[in-house]
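Removed from the display is one protein chain of the complex; every other protein chain stays in position.
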Amino acid sequence: MTISLSGRNRMPAFGSDNMAGVSPQILEALAHCNDGPARSYGADEVSARLERRFAELFEHEVSVLLVSTGTAANTLCLAAATPPWGAVLCHPLSHIENDECGAPEFFTGGAKLVPVEGPLAKIDPDTLRLRSRAGRGDVHSVQPACVSITQATELGTLYTPDEVATLGAICRESGLALHMDGSRFANAVAALDVSPAEMSWKAGVDLLSFGATKNGAMGVEAVLSFAPERGHELALRRKRGGHLTSKMRFLAAQMEAYLADDLWLANARHANAMAARLGRGLAGIEGVEVQEGAQANILFCKLPEGMAAALLEAGFYFYADRWAPNVVRLVTSFATAVTDIDLFVSAARSFGMGPIAGRS
Amino acid sequence: MTISLSGRNRMPAFGSDNMAGVSPQILEALAHCNDGPARSYGADEVSARLERRFAELFEHEVSVLLVSTGTAANTLCLAAATPPWGAVLCHPLSHIENDECGAPEFFTGGAKLVPVEGPLAKIDPDTLRLRSRAGRGDVHSVQPACVSITQATELGTLYTPDEVATLGAICRESGLALHMDGSRFANAVAALDVSPAEMSWKAGVDLLSFGATKNGAMGVEAVLSFAPERGHELALRRKRGGHLTSKMRFLAAQMEAYLADDLWLANARHANAMAARLGRGLAGIEGVEVQEGAQANILFCKLPEGMAAALLEAGFYFYADRWAPNVVRLVTSFATAVTDIDLFVSAARSFGMGPIAGRS
Amino acid sequence: MTISLSGRNRMPAFGSDNMAGVSPQILEALAHCNDGPARSYGADEVSARLERRFAELFEHEVSVLLVSTGTAANTLCLAAATPPWGAVLCHPLSHIENDECGAPEFFTGGAKLVPVEGPLAKIDPDTLRLRSRAGRGDVHSVQPACVSITQATELGTLYTPDEVATLGAICRESGLALHMDGSRFANAVAALDVSPAEMSWKAGVDLLSFGATKNGAMGVEAVLSFAPERGHELALRRKRGGHLTSKMRFLAAQMEAYLADDLWLANARHANAMAARLGRGLAGIEGVEVQEGAQANILFCKLPEGMAAALLEAGFYFYADRWAPNVVRLVTSFATAVTDIDLFVSAARSFGMGPIAGRS
Partner (left out) sequence: MTISLSGRNRMPAFGSDNMAGVSPQILEALAHCNDGPARSYGADEVSARLERRFAELFEHEVSVLLVSTGTAANTLCLAAATPPWGAVLCHPLSHIENDECGAPEFFTGGAKLVPVEGPLAKIDPDTLRLRSRAGRGDVHSVQPACVSITQATELGTLYTPDEVATLGAICRESGLALHMDGSRFANAVAALDVSPAEMSWKAGVDLLSFGATKNGAMGVEAVLSFAPERGHELALRRKRGGHLTSKMRFLAAQMEAYLADDLWLANARHANAMAARLGRGLAGIEGVEVQEGAQANILFCKLPEGMAAALLEAGFYFYADRWAPNVVRLVTSFATAVTDIDLFVSAARSFGMGPIAGRS
């Protein structure tokens, strides 16, 4: 069998939701807005509409800055909330700590990321309370300035609005800003069935990286500040970081289509459902342990010895051996098909009974 | 008359080439590559093809990094070539000096931009020779490290390959890197009818910001290093700057379509021709002075008192009053129509004979 | 004649006031405070006394941070007043622009120094008014944030309190901070016979680098902020810059002795008088042009062809040929003797009449 990610009979890919393509509605929006000249750098009409749309969606005044990557969104938020001598308190498993090549340190001018542990990739409130006071007022120490949480987390787990609110209250007590890395915000909102407002400013979130790329856009994320007066500084930081897109209408059009008719929620619900189906399927297989707590579109599993290698060899695509022996990460997306799931589960089930069959 | 940049009867916009939309071929390429999953962060097949394509086009081994803005391309190049205590020698009119909100200073870790004057927005070799030695070895002074030139320049003028080679030789003598901000590289190559190689590494250019956005792409620029061993550092800097796009295939597809069938040259030739037509038209009008030397798609003109205001009021879009009284900048693009030019010229000619007519 | 800066019969050195040694009173203070243990990092008793002393001297609440170099003092002030995307407006001849190897860019996180011209190394108010508005609110441009002036200037000229107040008023109108690089503040105050308050906050100065090293200390400068609430940020920046001295009492003791019994003014008056005597002496020599306007302890002169070389060869020490042909800079200090001056003048006068005689 030829293993390939291209070509017609390609095998299901669970490597990351950023391996998926673009929702058709979003592609159409790009074509649709390609109609004559438009003012650049966000002075276009789509961008103007989008600001109002976000305010409506979040039931709050909000400054909106579009950027093309999640790292840009996160680091702009962190930089706006953390002076160079500040500390960003975050989970040791967080994306900003592990997967951005020091971008937060770069954009903040050298702030320090300080780990705050907790089960299931979620910050523990008691530990946060402790860390939020460490070194306060001592010139020899970096000064806690900002807490950053990921929602949904890097393990596919979720903070409930109440859990966020508990962290938010600690932040307010200590004068810290609360940032939410929402590269999978849609997955969280869809899974918890709450409003965007409940999931963000009502729970104390000051700055939100509102992701779209992983959930069907081509490349757009919004930096949302619920204190709109931060907007000008964010705009200067965006330009200075090289993230002010000239033909901004094409970012705005993606985001507009993403929000229209709740496409963002529909996409996320689908991705979540696919992960749930995958979890149920795998849980029924002897020797497979599915990590508890996953509610979004990421699933960590421990597979029996040899199963991961066999599945990879059969042409499935996912990450293995980065975390612990036989632990794999499976990520679904808006584009994952039911047949992708079923093919994978059935392949896993057949492990040990001869070679695993791929797509015929 | 309703003045509007949207709607069917919109008026010609000469504000910037980044007000234009996207070439149809490039939009189609986006749709075409939206076909199933692909590896992210540049490990996809389009990206792989593109590396080879650039090597072929430039007749040289080259490391290729795609980013979504020109500021990102420029600042990555400058940062790779300039230590924090270094000086970037550039023209006082350059984009990096005036229009990037200090992005070069940010990405280099605080290097200094040192002006090197010269007529027509082009660095004067003798002045460069002088400045390239200033402060060398003196710890009290920043150390010249890199020369950055813009091609086509911010005034629409061009360096000939020989002129670049003269600067390149000075750089080599002094151990400086030579960067070319080629956000309008296509316009220069098309106007001078030279090969990309002649316009770059053969003339001593080490790092090239190869622009596409202003000339028909949606948002993609390539950082090209003719010393490919710089590639890894550039890749780390790109990620750290938040410029590593996850769904990279969509940047690569734009660039691939841009280069295919010489679309990039065709677009540039058209833009240049429109500017030339505009220049000829305006030069024939009493009281209008067209700046000499423009060969690309930017035209600076001095208009008679009141003409700029009248044209703006009639609905034309361009920048005025930023440089000197009655000096305006007119920029054409691949999307500028002959009728746009003729409408503008005829409107200008009619100035002083009653209200200027817009599009009927 | 053996030319040497060491040994008993050393020749007068006019290279810089930082070539002088330390006032005896200051050395004594170091010995005197070396008495048993003391709390470190500024929690000692001398430091506490010094805070009160400065408040008294300046007739204003003030936060005081001691550092060991003038570059540290300047850059901490600039960093406190200028965000990374900000511009520091300063004279093209200023020390921060030319002689600190980009330290202001480093400490501010990449801000831009923007030149504001004016005669005699002094910022011209009309030019400042213009520059203070350039790019305001435009995200493509760095944002004017701070004005920095040097007093006495790098040419030995002075701003009167009224002149400073004019600049201060422009700063307030535009929301800019006003920093004074006072590495030779004592020379200015002594020459103008004004109070420290008149020379600083009463004229609109927000942050002052109060120099002592060039005027008799071993190595101590004070960062003074007339908005004392800036003190905590400055303290964090100082530590982070590696400028928080552990045995701080030895910096404080230097500064205390420097201020005691107006030693600082006595030293400065002497240095100024020596420069004036030098100026008068040289002005009487055929072919020597003494730059007008010098009132402090720096004197620029244009010498007849060959005179500088002859004087250097005779063993005098000063800087030549850095500015223009035959232009030399002569700097006096608290340690310059009348005989040093007279020897130099007489040597200059004898130029052309055979070899110049040194100290016998």
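Chains: A, B and C, in written order; residue numbering restarts at 1 for each.
As a working rule, a residue touches a chain if its C-beta (ideal position, glycine included) is under 8 Å from a C-beta of that chain, and two chains touch if they have at least 3 such contacts.
Given the structure is predicted, the values throughout are model-derived calculations rather than measurements.
**Q** List the neighbours, among the chains on screen, of the chain that has been left out.
**A** When the entire complex is considered, the left-out chain reaches A, B, C.
**Q** Per the definition of touch given earlier, which of A:M11, A:L50, A:V139 or A:A275 contacts the omitted chain?
**A** Spelled out, the listed residue whose C-beta touches the missing chain is A:V139.
**Q** Of the residues listed, B:H140, B:R172 or B:R280, which one is in contact with the missing chain?
**A** B:H140
**Q** May I ask which residue of A:L93, A:A111 or A:M180 touches the chain that does not appear here?
**A** With A:L93, A:A111 or A:M180 as choices, the missing chain is touched by A:A111.
**Q** What residues on chain C make contact with the chain left out of this view?
**A** Those residues of chain C that touch the unshown chain are 5-6, 10, 12-13, 15-16, 18-22, 27, 30-31, 33-41, 45, 67-72, 75, 100-103, 106-107, 213-214, 218-219, 236, 239-247, 250-251, 317, 335.
**Q** Please give every residue of chain B in contact with the chain that is not shown.
**A** 41, 83-85, 109, 137, 139-140, 143, 232-233, 235-240, 244
**Q** Mind listing the chain A residues that contact the chain we can't see here?
**A** 84-85, 98-102, 105-106, 108-113, 139-142
Here is the rule we use: only the chains that are shown with their structure count from here on.
**Q** If you list every residue number at the chain A and chain B contact, are more than half found on both copies (same) or fewer than half (different)?
**A** Chain A vs chain B: same; shared/all numbers exceeds half.
**Q** Between chain A and chain C, what's the gap in Å when you average each chain's C-alpha atoms?
**A** So the centroids are 52 Å from each other.
**Q** Could you work out how far the Cα centre of chain B sits from that of chain C, in whole Å?
**A** That gives a centre separation of 43 Å.
**Q** For chain A and chain B, what's the span in angstrom between their mean Cα positions?
**A** 34
**Q** Please set out, as single numbers or ranges, the residues of chain A touching at least two other chains.
**A** Answer for chain A, listing residues that touch two or more other chains: 236, 239-240, 244.
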